[in-house]
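Missing here is one protein chain; the remaining ones are kept as they sit in the complex.
Lettered A, B and C in written order, each chain numbered from 1.
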């Protein structure tokens, strides 16, 4: 059951008179993430998928497009042709969704930004910190939006945690623990057929430490999102356990943050039997907030010597940003798809506002952006440097570098 | 992340070339359930909402319709006008969604069935068992489909439970415990303004025992769905606790089932602090299955003297019907909206199959139907009879009645 | 780690200069409960076991006694001989622990009360309500103490719940849900060798409804203990599921209480896979308290529309009676044995006080007594009457009976 009456932002679609038009690059039927984006973009009825270069394999590109009723003239097999084709249309897409491996993101994003088209980009944002820095410049020069789909930031209770940290509920932040330690069959073992390796297992995607971009980036991002702090130095240990694997599959990072906190980030593919594994525990001088992605409706608040509180999504006392990301009353689990959908909803509200000549910025406040993507890439590279120096602490931003 | 490659049923939309067209009666912006249906029907991109009599209050009807980009000529304020209007169109709706109070369902369903339009109906199906029996006849004579939105049957782990009971995983069923004991502010207290009472608190909707239709019907239905059994007799105790309330707000039923099991159904609005409260515990001679709607991803399997198993949605070893109702890999909570969406998905697959001349029946197997609606109404009336006889056991179907 | 400095009551042992002397009837090495009593009585160093008629099988009586270093001249095989023998000694036992089947309790209790010896009696207190009523008279005439070992009342968080209900934390009590639904191999199946049947499966112990005395009495007692209310009427359904069983193994009771609440008590041996199964959920107009014996350190407090609180044993803000029943700081689970030990501790403090001429009554306040035992027996018999009348509500105290 829904949580309440329509609000001002819910009038944007009516006022604009059309849905936000999206195209997608990558995300074909063989993709692990494409259909997730499609469920998310459809959920609120604010967006429609009208164009796509869904695969570089033509059969998959056409098949997936037709399964989504994309018109024949907007089906592509090459992102450059799509960027140009869409750029020429009056009813061109408002944004492109990039759902390809990371080493291709930069070029795709650039092609669409050049056409004045917004970018909704999968994480990690790029293959290197250098590319990420260039993309920051491109986006900021373009005036367009880049939304980085760190989808877990769409969870209402993650946004609640951010508000509570901001409001001082736990006092000065001291310890930041984040994990994304997975161990399901899809990641714990190398595939029998190496040709079918996901990009995460290919060194050519983003080097040996791709795990830090694939799962570690979520753990890093969510901790940074909730605390509004940045990592300043890191000590790392990287290992490979799975037979036949060419990249690291376990990464331990010990971190220092610019708010004075210390913490750890654990990324793994070999935490066998873990089904997902993303969680955070943020401690402050007066309390703590604990959240696990597998029970995303709940945020646990700890206090010194007092009973813990179980905050449920949708309770009246939660913060405005949390409730605005909420659709149903407490007790009706919203889950992963609607968290993801919140990124599309926020983006759509921003774009619809822009289309009717209003300020889009309030809708962007909770969306991970291009600078969040850069921060992740910088930490990855610092972690590799630390690992190569037997774990000695390494600064994220090297003086003079 | 999605669970796998496209399957045969996923081609139906492409082959049909259009989405299933839906209209809605009730479910305006002031409704607690309308937007939930709309999230659910959009999620898979198989349906589109193209017509509606979304409220009897014209402003709400138009406002809500426009917020959903329903064309002006398909916005109604009267269901009869809508049934006739749609009946005349070539591109008429495939099905009507009925999201009004229960005492109106019968007439609305009849009006659309007469136009050869399928019905997707909120629960409880009707206000009385007599109406329900008539609706069974109407639907079965029409050849059309009535889907009763007992939405919790869309959860993959509920379908898994059904398959496991069917497969004998727990042996002969002995004890059937079901609860829907809520206690949030929306139901625990009477509203300050009586004029704003939800139908559940109005005796005129379906008598004093409406709680059995509102929440009790879900508990009864899910237990019956999982065990594929029917209640044959009932002992009931009904009470009212909230100040100023004219209907019962707590109902205890002790039940006998046609498979030899006994059990209980607890329905409540005054289980203070419960946020949802739907759960089942099904015991058999060799084991048990336990499920709670607030943790819907998990099904607990108990065995005699052995460790309990925690079955997660999406695991490879689950049954075909459970996996077909699944979109994401284990660990990515799907939640309530996608469970609800499974009812729309199943219906859409049935309708798309029919449209391209194929057998629709495989897609109907897991959908609650008109006979499930009748069974609920019969138990409600038997429970009232028992209560009025100091709890003495009452048969659901009275001999000769 | 222990919770704090010694308190006044902790000086009683030093002041008295000796431990409380206990004897035991029943509880031999073949008993399921004898050793539990012995762990409990030893834990705090306040009691010592110095005499016993631990079995009617001489080898077991002597073997068990010697394993406990009981002096040879205080080992018996007959409770009457023991009562007389102890009655003659200057250093006679302060109390006898009765750990035999229920149909023997009355005679044993009477024999020791006649010697002026206190009684610590296993539940159910007697085989019939008539015996229970007689025992009430005997105890009250004797001036001695009868402690009924409803051991779960020793849990600090159960005592906390009682204090919170008393203090109005949840408002007027409305719904009282209690369960003791077990399903381990020891109770779910009849033993292969009928001669080895526990008393709970023998109709001669206390009739066909012995389950209500064995597990149901705990569920009833704990609910009554926490709410300080009594059952006034009951509707019951009793069933037998296990093959070859001569007594009921599942009992559903719907109850009315003298505080205006309604509720249910579920007792079962065939809730397959449940390991223990005792729990309560007490709802009031403003909140609720939820406790499960399998997580006894926690008491969940629910409030209307607010986050639930997780109260842990030992927190500073808990009530005095809860903290006095507490030995360790929060986070160090105390478990079942120390809950049981609290009954021995309270009794010992009462007895030591008496021995040094002080008021024993403050130490008896939290101990289940002979009247609690009578209340259980009366409900059992009312439940059987209701069951025999197809579930119609039956008064616990029949007018004129």
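Assume a residue touches a chain if its C-beta (ideal position, glycine included) is under 8 Å from a C-beta of that chain, and two chains touch if they have at least 3 such contacts.
As the structure is a computational prediction, the values presented were derived from the model and not from experiment.
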item	value
Of C:175, C:188, C:338 or C:396, the residue in touch with the unshown chain	C:338
Option from B:119, B:139, B:261 or B:311 whose C-beta touches the chain left out	B:311
Candidates A:26, A:85 or A:183 - the one touching the absent chain	A:183
Given C:174, C:293, C:322 or C:386, the one touching the chain that is not displayed	C:293
Touching residues on chain A - with respect to the absent chain	170, 174-175, 177, 183-185, 188-189, 235, 237, 239, 241, 250, 252, 254, 262, 264, 266, 268, 270-274, 281, 283-288, 301-306, 308, 386, 389-393
Where the unshown chain meets chain B, residue by residue	301, 305-312, 315-317
Chain C residues touching the omitted chain (full complex)	1-2, 5-6, 10-11, 13-14, 17-19, 29-30, 32-36, 38-39, 42-45, 63, 66-69, 182, 184-186, 274-277, 293-297, 312, 316, 327-338
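Convention: only the chains that are shown with their structure count from here on.
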item	value
For chain A paired with chain B, centre-to-centre distance based on mean C-alpha positions, whole Å	34
Rounded Å distance between chain B and chain C, as computed from the means of their C-alpha atoms	44
Distance between chain centroids, defined by C-alpha means - chain A, chain C (Å)	55
Shared-contact residues (touching 2 or more other chains) in chain C	301, 305-306, 308
